[in-house]
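With one protein chain held back, the other chains of the complex are shown just where they sit.
Our next item is chain A:
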């Protein structure tokens, strides 16, 4: 497999009046060409910041990339000039945002918003770009594309707007698509449609996709590999089966147990992970999950665990994996059903 993107030891912070928020604290991962990888974690774990750093969309200031490199096709994104970035954004990598209701310009025709990047990157004339925009709308499954291209975003439903967003993102046939919670703002049936669409298009165009989500259902639907993030670090990574059938980190267990299932005992409360994530102004030296972890040991509070390899491609940052740690039987794993 050929590597498309290589993130090495990335650290991103935000300088605020109250201090420095360490949003991403040393994250490393690779994305291969044409692969779908999910980054999972709860709100504020740094998954969106990681994604936006790859596109260099973090507002700087207050944001700064403190350390690390992001190698995209041999070039280090963190070292490129703003102008060089403009050529990459939209043409080689692009992004679909969470809220389709606010992500489209309300005063511009949808077709024009798609055509815009074609004119910029592929130097198309406006007529040609408009034709391609209609084609893109057809490709993302919008009926009456000719008419729809002439409409404004408020004339589109939420699901259609997200389709339009995907059309914008894929217009120039990028090598990498970052989808930041693309289905969170949509209702469930539309979510399924959008995921199907993304999977189809990925097969057709062989675009690599990074999908950011807190919804494990989305992950199970789409991803080949999964990165679980917590408090600015990747705490477990593996392919889809590793994470769903053989999870090793107590946080991953917590996430999996929180997934509601159709055969749920309705008299019981939904499972949740007690407590709140740590304060990223002053992240703990040890494992950030330790205060919420029922298996936490003394060392968990003192030292951040190294990454233990479980199997090829599956590794976890948890002291429970240490040979000297007590053996714990995971509460989840085989037989987890997902809606």
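Convention: a contact is a pair of C-beta atoms (placed from the backbone, for glycine too) under 8 Å apart; a residue touches a chain by one contact, two chains touch by 3 or more; residues count from 1.
Simple rule for what comes next: contacts and distances are computed from a predicted model.
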Hidden chain of the complex, named as in its UniProt record, picked from "Activator of HSP90 ATPase", "Acyl CoA:acetate/3-ketoacid CoA transferase subunit beta", "ATP synthase subunit b" or "Oligopeptide transport system permease protein" = "Oligopeptide transport system permease protein"
Listed residues A:13, A:50, A:78 or A:91, member touching the removed chain | A:91
Identify the residue among A:4, A:24, A:38 or A:57 that touches the chain left out of the display.
-> A:57
Residues belonging to chain A that touch the chain removed from view = 55, 57, 82-83, 85-91, 94-95, 97, 99, 102-108, 113, 116-117, 120-121, 152, 154-155, 165, 168-169
